[in-house]
Structures are given as structure tokens and as C-alpha cells.
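To start, the structure itself, in C-alpha cells.
Note that one protein chain is taken out, while the other chains of the complex remain in position.
We just call them A, B and C in the order they show up, numbering each chain from 1.
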Amino acid sequence: MSARAGDTPEDWEGAVDTNPVVETLGRRLRLAVIGGGPGSFIGAMHRTAARLDDRYEIVGAALSSNPERGRQAALNIGVAADRAYGSGADLIAGEAGRDDGADVIAIMTPNDTHHEYSVAALRKGFDVICDKPLANSLEDALDIVRTVRETGLVFALTHNYTGYPMVRQARSMVADGQLGEIRLVQVEYVQGGKAAENDPDPAAGPLPWRYDPARSGPSLIMGDIGTHAHNLVSFVTGVEVAEISAEVGAIVPNRQVDDYAGALLRFANGARGCMWVTQAAAGVENSLKLRVSGTKGSIQWWQEHPNIMDFLPIDGPAQIRTRNGPGASPLSVRGSRVLKGHPEGFHEGFANIYTDASEAIAARRAGGAADPLALHFPTAEDGARGVKFVRAAIDSSNANGAWTDCRLTLD
Amino acid sequence: MSARAGDTPEDWEGAVDTNPVVETLGRRLRLAVIGGGPGSFIGAMHRTAARLDDRYEIVGAALSSNPERGRQAALNIGVAADRAYGSGADLIAGEAGRDDGADVIAIMTPNDTHHEYSVAALRKGFDVICDKPLANSLEDALDIVRTVRETGLVFALTHNYTGYPMVRQARSMVADGQLGEIRLVQVEYVQGGKAAENDPDPAAGPLPWRYDPARSGPSLIMGDIGTHAHNLVSFVTGVEVAEISAEVGAIVPNRQVDDYAGALLRFANGARGCMWVTQAAAGVENSLKLRVSGTKGSIQWWQEHPNIMDFLPIDGPAQIRTRNGPGASPLSVRGSRVLKGHPEGFHEGFANIYTDASEAIAARRAGGAADPLALHFPTAEDGARGVKFVRAAIDSSNANGAWTDCRLTLD
Amino acid sequence: MSARAGDTPEDWEGAVDTNPVVETLGRRLRLAVIGGGPGSFIGAMHRTAARLDDRYEIVGAALSSNPERGRQAALNIGVAADRAYGSGADLIAGEAGRDDGADVIAIMTPNDTHHEYSVAALRKGFDVICDKPLANSLEDALDIVRTVRETGLVFALTHNYTGYPMVRQARSMVADGQLGEIRLVQVEYVQGGKAAENDPDPAAGPLPWRYDPARSGPSLIMGDIGTHAHNLVSFVTGVEVAEISAEVGAIVPNRQVDDYAGALLRFANGARGCMWVTQAAAGVENSLKLRVSGTKGSIQWWQEHPNIMDFLPIDGPAQIRTRNGPGASPLSVRGSRVLKGHPEGFHEGFANIYTDASEAIAARRAGGAADPLALHFPTAEDGARGVKFVRAAIDSSNANGAWTDCRLTLD
Partner (left out) sequence: MSARAGDTPEDWEGAVDTNPVVETLGRRLRLAVIGGGPGSFIGAMHRTAARLDDRYEIVGAALSSNPERGRQAALNIGVAADRAYGSGADLIAGEAGRDDGADVIAIMTPNDTHHEYSVAALRKGFDVICDKPLANSLEDALDIVRTVRETGLVFALTHNYTGYPMVRQARSMVADGQLGEIRLVQVEYVQGGKAAENDPDPAAGPLPWRYDPARSGPSLIMGDIGTHAHNLVSFVTGVEVAEISAEVGAIVPNRQVDDYAGALLRFANGARGCMWVTQAAAGVENSLKLRVSGTKGSIQWWQEHPNIMDFLPIDGPAQIRTRNGPGASPLSVRGSRVLKGHPEGFHEGFANIYTDASEAIAARRAGGAADPLALHFPTAEDGARGVKFVRAAIDSSNANGAWTDCRLTLD
């Protein structure tokens, strides 16, 4: 994470030669995790992300809402017996009571419990890393924001797509004025996982809570991937989405949760945009794409091939920018571990959230300041804006597509 | 155009061994053109398209609204002096009065004159090939439809993108049920030609009429490329767009004509869609893309690489379908002249409209029936639906994005 | 062919507004064709290429070695009865004896007859356009070169891949020093048409002569596509291939003709290269690819997507160059008819050979000089170099891969 990009291994400057957390604190951060047990895709992802750069050791876990299952799973991944907890509440209490207790709590439970665990952990003095969406209601989201502000702790939200180096490259180029004033944005997040009509009974699947709106939130498609799309647009452009005209619904017959949303967007600076998200596009894998056009050029990025990004200047040949390649920004290079041409992927992007947060946490604990480049991870405020966006999309959809304000003022 | 696809030149069956027009009529069709003089991109395109398969000879031309300039240009492309006309009206009258007069009149004038020339030509008994959009008003469009129906003549509208073999392949696969019931459609037509703010004064440019709404129609972006996108969707899916929620406007400051439009779509069968069109995306060339998802799979097609189309079945590996490749439909093969792997492009797609129309015209004149596969070219009815669609988009945009009906009933 | 590239149709300067042949001679060139009758892929291609830019009219034809079949086919494509010849010899004699006889003879017969018809046509004063390879033996090839030189006539060889605008762009960039000194070349021409073992009996197919080495030449794979690869490399780099170490053979059991060749190359300037050609790669369509690296950068071009070319500068981001896009060279723009983003393909590349030759021929006949940009079409000398290259490849293969000289000195 402090690599200098070179053309060849010979002129590489040690990607993992240093460990800023160990340098700052004399040890790795102690991490306890709530959620993400057997059958969870995202649980393994969080733990691998924490491990990748050797900044954390996992010391405690409450992996399941079923206490017995959770404790066994914790033992299976090597957690000590006395820190294999039966519930999130037990974990927070237990770790808070130990001299060698966790520094950080990571939360990857069903959406409706993010608020409860986040606030409880913050109140006990833990820094928090939380899966998205931040909360199911704006009220809960704002409560988390307030608590973060009051406690002064670090709170990172794993909108992991912002961790991709080329997404950070896009952010840098926009911030640097290389695209000029932003005018047009097109974002789509298309998947095919819910294309089949004969879904197995969701209640029998491994994550039944996702099909219960009380738990998964007001719109499954918007909470699941619409917030990723919104966060990605905001992260890259630095411009707030101001108004939305949307339709959100279920295209597959007899489905109780939303599986598609289309939206037109107006940005605070006058730019216009279009969003298309669905999980019902048969055969599509995980097609998150972003196009941003400004007065000086356009960029195009596609998650399925994340190591490249097209840059189309208004007055010259199209360019293919590459991770660690020519013109890579410091923010982008920082999030990259390997030489150009050696692909990185989802794990590394996700790990960048963890690794950046680790530096912010270590600096806070040491009373110092983190590298400013480490401070681009999504925050509680970002999450609250996402919750507001979801709400506005649903309201617009219910109002015959009327343009609806989605700004969130956080003084 | 009667090619049988083979793997190698050796098993090729004569692409241009036959000329159905010559076989039917004993001669090529005589074509007279109105519009498309010096400085016109589309004029040369029409004439090349007419020439490609040797079905037409150009016998007369009124190439410019400036009589002198038009006559000279006609001489320059080899038209005889007595058929180099000073105006469209002269051409129609002159050709109608000759024993060896034109069979077909092709119209590629500014949008506001399509109606006048089309109706005049049809009334004099000429078959007509007309550039899009059909007309600037629905009233004019319906008048053309009525006139075509009354006269029984052939009328072809050059929505040329439907001429691409892989677009026809998509239409065949949908019609054949290979995608199942259509559920989701995403279409975009993104260009960068109007991204610059410092447009040269349009009135000084070669096509000043395009910047005059009275001539170019109620919305430049919608008439110019939005109708192409709408026509493409309708052609491939075979499902009518029923309602639209749109925003249409100018994103570049101080521009008097529209340069972008976003729209959400509801189809007659319940499918949902999203459309994004603009000419202000810096650095983008001519990015017309279509994605259609049905219950059994999805297709993706991109005009800039028109010889391939992705087919994503719901239950198997993604496929790259190719022009004249395995699984090519008869409709697609018919529109293809060269072996697979030997690219075709814009000229050939455009020519397919001319060539198909030539067979319909020759058959009509001979009192026979054309090959049903020749009858997939866009018609006046298709054009009228496009005009209605443009109108509905503008109305929705003016009504805060309200869902607006865009169906056109043509008994 | 005199287009100026613009961003949009509005600033387009008439692609086909002028016809230099008509301007120079007052009429189109009269073309007579030998070969390319029913079942021939290349015959239709030649005739379409001649028609595309309206520089030629086809006045005579000897389409088949079967006189009756050939005459009927000529009538079918609209040739007058008295110029529908039963043999190539008759055609040459007949056209030579007419006041309105052909100006140009195009030859697309089996390879072993190229020499006979070319020399005969040249001796009678016709300019010649001939399909590749130039001849089956170096002796015959050199005889054609001598005859061209003695007669002073125009001779164009349809190595059509050099007609692609992006190939011409590559040539321009190399000539202009944008790649620096050429160091490394990789060229491959991979097809799948002969992958199947159970070939139908070639003698029963439409082009049985191809399977007879006496007619198709010393190596089918090398004559068919290896010469294209060699010509492409020479055209782009401007450097002669000096030595070759090769293996040429048949990979499919029981095949009598060669179906693959691998070769290492040494260039006259010290550059090194690699060539891989085969028609036995199952499922591959027409994958001609060229990579050239110089001291300042590399280019990559792929025939299946011919409108783009990668340019990789040594010190900056990779670029995607496009036909008529930013940085397009005059030579490349000249060979392009349509706006950037509107694909062109095989027909247009092939037509560029015909169209360039038409200007050279018209200029010669008018006693003037053609536009120097028109004089990049392949010549008899280029063809003779290709024949020498094929011979050297076979000799090397027969000598256990020994490096073999393939230079051809043509004072």
C-alpha cells in the first residue's frame, strides 16, 4: 500500500515492505466481527480483506444469529473459545470488558441490525467498519452519523467499489479538473442472479432475511446495488445527486421484492444522469458500469475488467488508462499492490477500505494524523446520503415519476 | 444478398451471382434523388447504398435547394444534363413526364420537407425511399401513412441501423422465442459531436437548417438519434413502447437545440426500459448500444463493432454470435454479403434497406410477391410511431417527468 | 475518397462529391473481368469493389473456364451479350479489337493462370488489376514485373488488407517515425475453415483447383494467407523481411495441402519477427493480427475489428486510434468514406485498391500525375517479393528450419 509503480519487478519499491499500523501502534489492530458466518459470501470477504495487508488480527467473532452455530464457526476460523460469542451484544460487551479487547468491530449482519450494532459499538468506544447499506431508515442512518460525530471514532462503510484503484483514478482525474465541468453521468448495475422466475423458496435459502422487506429495507434492489451505484457516482464526480425521477419495481412475476429500478438524475451542478439497476437480466454477471462526461472529456469504467478505464479527451485519441500505468494518480497508486499488467480484483478493492481505515484508526489511537490519501473510504455521511437517495427513488416511483429532491444537508 | 454462409471461400455460394431486380424487370430500377448535395454526409451514403448491390441506376437528381449548385453537383456525379434538376418539385414533375422516368424517388432533404416531397412523389406514382425522421409533426406523418396506403406504393424509411445483419439476428432470435418473454430493455445512443461549447456559428456551417427547430423538428436530439434508438428497440423486440417518462434538454450552455434526453420506458407487454441519448459526451464517437433481456436470456449489441452480438442464455455460457457465423438466422444471412470474420459495416447496413426495398418495388411492378425476408425494412408506419414517440418524450419532459402514452394506433 | 473527417455529419466535406476519374477522363473507366463466376467469393468482391466509388463500369466478362456457364453468368450480371466471353483469351482479344474496348482488365482466376492473363493483357495495352498471389513461381512473377516495367502500365495486386484505413494509418505512423526504429514484429493469420478432418472431397467442391498444388501453387497456406501476412508486414513497416526460419505443413491428417506455417523472421534493419498462419484452428474466423514494436511505441491491429488500432507509446497511456478519429493521417483519411464511429469493413478496404488504381490509371491515360496518396496500392514488385517469401519458407522448412534468405533485389 506504499508501493511505487514501476515498469518491471526490478524497479519496484516494496509493496508490503512496511506496515504503517505496526509502525504506529507496535502491533496489528485487534478486530472482532459480527455476522458473516457459514453461507455468507460477504463474511469471508470482510475477513480476507482484513487479512490481505496484515493490518488486523481477528480476535473475536459472533458469526451467526444462532448462538451455537456462530460459536462453532468462530472456532473453525481459529478464534479462541472465550472470544467465540453467541451474539453481537455479547461480543460488544465481552470485548469491551477485556484489557486485550478488540480495537475495531466489523458488522456484516442483515441490514436492519446495522444501526443497532453500530451505535452500540461506537458507544463502547470501538471504531467500526460496517457493511452497506448503512441503515434501512433515514432516521437510523442519521443517528449513526450523530453518534460517529459525538464519539469522534472512525466509521468506514464498505462501499467496496470505491476501493478499486481505477475508480480512485477517476475520482482523482475529476478532482484535478481533467474532465472539466461534469455534465453527463450514466451508471448501471446489472446482474442476472434474480432473472429466473422459479426462484427457490427464499425462506429456504441461506439468506432468507433478504426477502423480508422489514429486514432488507424498503427496496431490495436499491439497498443491494442501487446504493453502490449512487455511492460510486458521488465518489467519482464529487457532485451531489439533487433530484431523481424514478421507477422501482419487480419485473419478475410474483416477486415480493424489487428487482429493477430506472432513474433519471439531476445533479447539484446542473449535470444530468441516468441510472439503470436490475438483478433480473438473464445471463449478466456483475456489470457495474460508470460513464462520466465533462467539458474536457469522458471516462468509462466497468467493474468486470477493473484494471482498465477508458479516458476519452475531447480533443485527442481515446486512452486506456491502466492500474499503476502511465498517468496513475497518487490516490490510485496507493490502492494498488502489484505491477501494471498483473490484475487485481474484488478482494483488493475491498481490502483498500479496510487498509485505509486501519491507518485512520491507528493514527487516531496514536493521537496523530493519517496520510490524507488514506481518508477516501466511505463514511457514515456517505451512507446516510445513500439511504436518502433510496427513499427519494421510492417516493418518485410512487408519484408517477415526479422529480423528487434527494439532497441531504449534513451541516 | 442471396449468399449462403460458408466457412471458407471454397464453399461460398455466389453473393452477387444473381440480381433479382434484373431477373424480375429485365433492368435495374431507375432512381432519382432529392437532396444530399455537396457537404452532405447522408447524400453520398444514400447513393453508395443504392449502388452497392447494383439494383439501381441514378438517372435524375435535385441535389440542392440552390438550383445552380444542385444542377452542377448532379453533373459532377454523372447525371445527364436534362435530368439535373433545380428543385425537388421540378424533379418530380420532370421524371413523371418521361417515358424513361424514374421508378423510385429517394428523399434526403431537411426534415421539414420530407412530408411535402414524399406525398408529392407518391401521388405521381413513384415508390419512395425517405430519410428519417419521417416528419416533424404527427399530422404530417399520418398523412404520409395514409398516402402510402391509398397509393399501394412501396415506402421505405432509412432507419439504417435495422439493416445491420446482427440487428436482424437479434430480431430473429426474439421472434423465434430464443430470449423468451421480453422483460428489460436498455438502449443508448451516445455521441460526442456536440460536446464542445464553442460550436461554430451553426448558421455558418454546412447544414444550418439543423439548428432551426422549425426545420429540424421539435427536438434535434430526438429526431436525429432518439428516433433511431426507438426504432431499433421496436424492430428487435417487436413490442411497442407504451409509455414514457422523459427529460429532454440542452446540457451545453447557450445551446438552442436539445442535446440530450433520458427516458424510462414501459412496453405494451409489461417490460421496462431505459433510454439515454446525447450528442454532448466528449470523445464518444457513435455509440449506439442495445441490451434486451428476456426470460431465457439477454442480447447485447454495439454499433461500433456491428459484426458481433453477445447472447447470454440464462442457463449456459455467454456466446458471441457473429455475422454469418453459427446460428445465423436466414434474415441475418440475407443481409450479409461476405464470409464470417470479414467485417461489414455502415454502408452494407444502409444498403440493405435499399436492396430490400428494390425487391419489394420490383415485385410490385411485376405484379408478384417479394421474398418475405425482403420485407423487414422500416415503413411509414414505423416512422409515424417514431414521431409520436418524440412528441410524447417532449410532453413528458414538460410535465415534470409524468408517464405519457406514446402508443400509436394504426388500424 | 476525398473526404475530410469531421466530428459530425454537419462538418463533413462531401465524401463522394467528386469523381476524379470522371473529372480526368470525362467518363468512368471501362473494366473487363476474367474469372470470378458463380460460386466465387472473390469475384463478387472484385466487382463490388469496382462499383463502390463509381469509378468503373463493367463492360465485359469471361467469368468461368466453362464457356457456356461463363457467358450466362456474364449476362446475369448485366454484361451485354457481345461482351460475354467464353474465355480469358477471347476477352483480351475481343476488347483489344473494339473502339470502346475496356481500359482495364481485372484477373481473379486460379493462381496458375495469373501470369498468363496478366502478361497477355499488359502486352495488349490494358492496365491490370490482379488477385493475389501474383504467380506460383518466381520466374513467372519476375516476368510480370518485367512486362509491367516495359509497358509502363498500371498493375495493382489486390492484397486488400493494405486497403484498410487503419493499416494505412499504421504505415503512416511508422513512416513518420512515431514508432521509432522498428524492432519486433508479430503477425498471425489464423482461420478455422480447414479445421475439420472430414473435409468434403475437394474435387467435388466449387473451387477444386485450390487442392491441386499445380494450380494453387507450392503451398496453399502460404499462397492463400501467408502472402497476405507478409505483404501486410512489409506494407506497414517499410522494412524488407531478409531471412526466414520456417516450418510449413499439414496438421490435419491425410491432407495433401499445407494448412499451417510457423516462421521466425529477420528483417533487413535487424528487427526480429514471428509469423503464425493456419486455416486449421477450429472455431476461429478470420483472425489476421499485426503487432509492431519500435523504439518509441507499439501498434496492434486486428482485422476482425478493423476500425480501431491500439497505439502504445513507450512513455504514455495506451491509445485507441480510430478510423477518421483524432490523429488520423492523410493516407488513412483518404481511404475512409464515413464519419468516425460508423464502421467500414472488408468491402471498403478492397475497394480502396480499385479506387486508388483508378486514379493512377486515369492519370496515366491523361498524361498527368496522380495524387501521390493514391499510389500506395500493392504492385507487381510487391507480389514478386511475396512469391520469393513463400519459396524461402518452403526451402527453410525442407532444410530443418535453417535460416534462409528471402530478399528479392529488383534494381
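The working rule: contacts are C-beta pairs under 8 Å (C-beta built on N, C-alpha and C of every residue); 3 or more make two chains touch, one makes a residue touch a chain.
As the structure is a prediction and not an experimental result, all values here were calculated from the model.
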Margin query: I'd like to know which visible chains would be in contact with the absent chain if the whole complex were considered.
Written below: A, B, C
Check: Of the residues A:186, A:279 or A:329, which one touches the chain left out of the display?
Finding: A:279
Notebook entry, point to check: Any idea which of A:125, A:270 or A:345 touches the chain not displayed?
Noted result: A:345
Item checked: Residue among B:19, B:40 or B:322 touching the omitted chain -> B:322
Item checked: Selected from C:26, C:152, C:283 or C:372 as touching the chain missing from the view -> C:283
Check: Looking at the whole complex, which of C:53, C:112 or C:188 touches the chain that is not displayed?
Finding: C:188
Next item on the list: With the missing chain put back, which residues of chain B would touch it? List them for me.
Entry: 310-311, 315-322, 325-327
Checklist line | Residues of chain A (touch criterion as defined above) contacting the omitted chain | finding: 7-19, 22, 28, 37-45, 47-48, 51-54, 73, 76-78, 191-194, 200, 202, 205-207, 210, 279, 284-287, 303-307, 322, 325, 337-348
Next item on the list: Write the list of chain C residues that the hidden chain touches.
Entry: 180, 183-184, 186, 188, 190, 192, 195-197, 245-247, 249, 251-252, 260, 262-264, 270-274, 276, 278, 280-284, 291, 293-298, 312-314, 318, 400-403
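We adopt the following convention: only the chains that are shown with their structure count from here on.
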Check: Any idea how many Å lie between the Cα centroids of chain A and chain B?
Finding: 44
Next item on the list: Could you give the separation in Å between the centres of chain B and chain C, each centre being the mean of its C-alpha atoms?
Entry: 33
Check: For chain B, which residues are shared contacts with two or more other chains?
Finding: 192, 284
